[in-house]
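A single protein chain has been omitted; all remaining protein chains appear in their positions.
The letters A, B and C name the chains in turn, as written, and every chain counts its residues from 1.
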Amino acid sequence: MKAIQKPTAVPGFTLINAPIPTYGPDEVLIKVTLASICGTDVHITEWDEWSASRINPPIIYGHEFCGVVEAVGQNVTHVKPGDFVSAEMHIPCDVCYSCRTGKRHICENIRIAGVDRDGCFAEYITLPKNQIIKLPEPITPEYGALLDSLGNAVHAVSKANVSGNSVLILGCGPIGLFSIAVANALGATRVFATDMSEYRLQLAQQMGRVQVFKAGDPELYRQIESTTTHSGIDVVLEMSGSMQAFKTGLDVLNPGGTVVLFGIPQQSASPEILTDIIFKEATVLGVHGREIYSTWLVMLELLASGRLNIDSIITHRIPLSQFGEAISLVKSGNCGKVLLDPTR
Amino acid sequence: MKAIQKPTAVPGFTLINAPIPTYGPDEVLIKVTLASICGTDVHITEWDEWSASRINPPIIYGHEFCGVVEAVGQNVTHVKPGDFVSAEMHIPCDVCYSCRTGKRHICENIRIAGVDRDGCFAEYITLPKNQIIKLPEPITPEYGALLDSLGNAVHAVSKANVSGNSVLILGCGPIGLFSIAVANALGATRVFATDMSEYRLQLAQQMGRVQVFKAGDPELYRQIESTTTHSGIDVVLEMSGSMQAFKTGLDVLNPGGTVVLFGIPQQSASPEILTDIIFKEATVLGVHGREIYSTWLVMLELLASGRLNIDSIITHRIPLSQFGEAISLVKSGNCGKVLLDPTR
Amino acid sequence: MKAIQKPTAVPGFTLINAPIPTYGPDEVLIKVTLASICGTDVHITEWDEWSASRINPPIIYGHEFCGVVEAVGQNVTHVKPGDFVSAEMHIPCDVCYSCRTGKRHICENIRIAGVDRDGCFAEYITLPKNQIIKLPEPITPEYGALLDSLGNAVHAVSKANVSGNSVLILGCGPIGLFSIAVANALGATRVFATDMSEYRLQLAQQMGRVQVFKAGDPELYRQIESTTTHSGIDVVLEMSGSMQAFKTGLDVLNPGGTVVLFGIPQQSASPEILTDIIFKEATVLGVHGREIYSTWLVMLELLASGRLNIDSIITHRIPLSQFGEAISLVKSGNCGKVLLDPTR
Partner (left out) sequence: MKAIQKPTAVPGFTLINAPIPTYGPDEVLIKVTLASICGTDVHITEWDEWSASRINPPIIYGHEFCGVVEAVGQNVTHVKPGDFVSAEMHIPCDVCYSCRTGKRHICENIRIAGVDRDGCFAEYITLPKNQIIKLPEPITPEYGALLDSLGNAVHAVSKANVSGNSVLILGCGPIGLFSIAVANALGATRVFATDMSEYRLQLAQQMGRVQVFKAGDPELYRQIESTTTHSGIDVVLEMSGSMQAFKTGLDVLNPGGTVVLFGIPQQSASPEILTDIIFKEATVLGVHGREIYSTWLVMLELLASGRLNIDSIITHRIPLSQFGEAISLVKSGNCGKVLLDPTR
């Protein structure tokens, strides 16, 4: 089968012809229908510091996909050949403190398919049975290939309570863009979003009911003040990693409001930011990954019920054999989500 | 001014010509724009057991309305003459256990305007300043007159968490009908509703995305099973007072789901109902009234942001001087909400 | 090895000499140190309706124990021979809706060791690796043998929030007795308890800070009114299954308070009970089993930190070979928890 491999510990990748993987009694073999590229795949390709410290080549990478069950091990009962499925690629240990207290997505011994074992940029993939999620009928392959990163947005938005609340999303990368649609679906009264990039702001505009602003535009403050009944924002989703954005979020946050921290910060948070948290009695929630599997079940129901339209974020569909072009596109930032077709 | 009065402790009412009420330093005088009839007003008119035990005539009744501030006492700063307002008619004591622990809507010493002091079926009404809520611009008088009972629905739906969840509403009286629209606005993935009355089911159909069923129709079970991803309901709103309905709700409830009890029951709950609660680890929430004022602020933002369309529930608009006809209509059940125009 | 077996589908039991069980690659073999008898074991011995419908003899029963790891399968890493352990005997399927939403203790396909596969009334037992819990050092074998039923109490008390709240426990069977100690450890300000049996009330008195009353004694109302600052109870734990007890609990419940339903009811709940739930805006929580494994981790920390003294509930220690006498004792009700020593 065709597969994208990191062969050795240097930048680059190889399109290889690999054997179809075997499967054990508690595993499932899946034929990949569509995959999708995440920022992490760019890091692995470029072999950044994190990749060098974590990954042991040779490895097939990729961790966003959907497919059709090809074969199942003898202990597998909840799916069967022919089922349309996706999978949680974070594989928890099930016995650490996090796993035993309902937080398997932050398992201390997590192993990630596509990082720590072979992933989905291939025609076939084998995974442990518990990781496999059957997809209900209305979900298309295009949507099925995006569930890993859509799940990040569903988890971030769900963890804050947006129902009946106003929301500000800081940063319109793919997770931020998904969050616009998810916040609307989960009952936000108003959604505002900011980003530095005009391209991203145009995509944002198409994700649902939202008012978009260039990051730093003071008009954001005026619109929030004049539009919302209480002159402020109930839930801020910080998805940019920028401390200016964080400060903006706290400026417009209502007393007792919630800030979700999702973007990885490179800068320090000023004493003013910390003091705002205290005097506004803000709740700041660190968010990472997706819950295994509460997030998935909410996400499937949002999609199956038709409450979530994410068509406009899918900007490109590229053959797996043109993986290099696909990675370049993601690096440029001038795209939404880029799908990979392993059959071509 | 024109007003509807219960003159003595017998069935009936009188359309009187009363003096415009005075106001103290902490009170606000309001010119009523539109009022609305609640089931309680039927009870007061007919002088049922509850009315006889609670109400001291003579009294002007009515407790759902909106209007324009005519004059304010000297200590009033948050509203001024000309402001378009509504009011919370439940007046808490502010010093009992409930009031001091954030539950003023279930104050042990509650006094209700329209029940314990003069109400809004009149051209003017005086109320304590804290009870007055300024209405944001997009809210029309028709909507403004319904906020008391819409608030019951917003409180009931908010207390359960419907965001990302499937919802079943048992009973399509006005609060049940409102709840269909509110559940959709607050992010429910699916809404199902039942009632005995064909008239009510037709109104229900117009309140938003909903699947309606005659109470007792086994097709409800089949549709829930086939439609929802997890073959069950996450949140049941019991608004009928019927124990058959309660049992149906528990039958289809997902493990760990939530049931809101709102309809006043006349029958006993069977051991099967109680055992279902235990083995499904259900959460059963008693709900009464509206939170003072958290419910109001969510409700205003839902209306001002355009997420809530409740037009179809407003079926009649009748002059205050034809109050008898209006009460007969409400008693018949063949109506949604009936508005009263005090200017005519 | 010695073991207590239900050989065929009739009342009674047999003390057998069985082979030491084998273990697979994902299983652990444990030498039982001490076991404990649950009411369910009485039902199995007497072969009641539930037992007849659920259990397929021959089977070794018993589901409360602690022991020492004798051997581990090749995939087991979190425990090793010599470790002192207990185990969650409810074995979830891991792929149903409940399992995937963090409610594995109410798994739709649950299998219980001691009910659906061989249990712990034996010198050795084999269990799947994930079920095994390593016990920290300060926990004695006597306490280790009680963790299954102590866990029921920890789950029931934890699910309600007793911290800073007053608590009333209705019913002083073993779970009710444990709940007295657990409520004190988890920060209850006051604990009241009722039962019909003088023997149980005397045991209750020894479980920690508590005021005990005979069920139905009106002095309970007077003491709650005069003792508590707010003249009422914040959290009621209904552990008797009696509707009179439930009504008493609602009578004294503070507005907005919480009732945990744990005892299985045989009677109907009156309209007054349901109306109290609504007008007090009570939260009623069905509780069943123990969370897998959040409850366990809280329980271990309560025991290891010395906050929980449950010595007085351990009234008897009997050789496994005298199982018949032990069952008779449990049936009589004149005991706390009865331990079984498999070495004798």
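In this section, a contact is a pair of C-beta atoms (placed from the backbone, for glycine too) under 8 Å apart; a residue touches a chain by one contact, two chains touch by 3 or more.
Model, not experiment: these values are computed from the prediction.
Peer 1: Quick one: which of C:Asn109, C:Thr140 or C:Thr189 touches the chain that's been left out?
Peer 2: Of these options, the touching residue for the absent chain is C:Thr189.
Peer 1: Write down which of A:Met1, A:Ile20, A:Val42 or A:Leu285 is the residue touching the left-out chain.
Peer 2: A:Leu285
Peer 1: Give me the chain C residues in contact with the hidden chain, please.
Peer 2: Residues of chain C in touch with the missing chain: 136, 154, 158, 161-166, 185-190, 228-230, 297-298, 300-302, 304-305, 307.
Peer 1: What residues on chain A make contact with the chain left out of this view?
Peer 2: Counting only chain A, the missing chain is touched by 97-98, 101, 103, 106, 108, 230-232, 254-256, 261-262, 264-271, 273-288.
Peer 1: Suppose we count only contacts with the excluded chain; which residues of chain B make the list?
Peer 2: Within chain B, the residues touching the omitted chain are 77-78, 94-95, 97, 100-102, 129-130, 291, 293-294, 296-297.
To be clear about the criterion, only the chains that are shown with their structure count from here on.
Peer 1: For chain A versus chain B, what separation do you get between their C-alpha means, in angstrom?
Peer 2: Chain centroid spacing, chain A to chain B, equals 40 Å.
Peer 1: How big is the gap, in whole Å, between where the Cα atoms of chain B centre and where those of chain C centre?
Peer 2: So the centre of chain B lies 43 Å away from the centre of chain C.
Peer 1: Among all residues of chain B, which ones touch two or more of the remaining chains?
Peer 2: Only 230 qualify.
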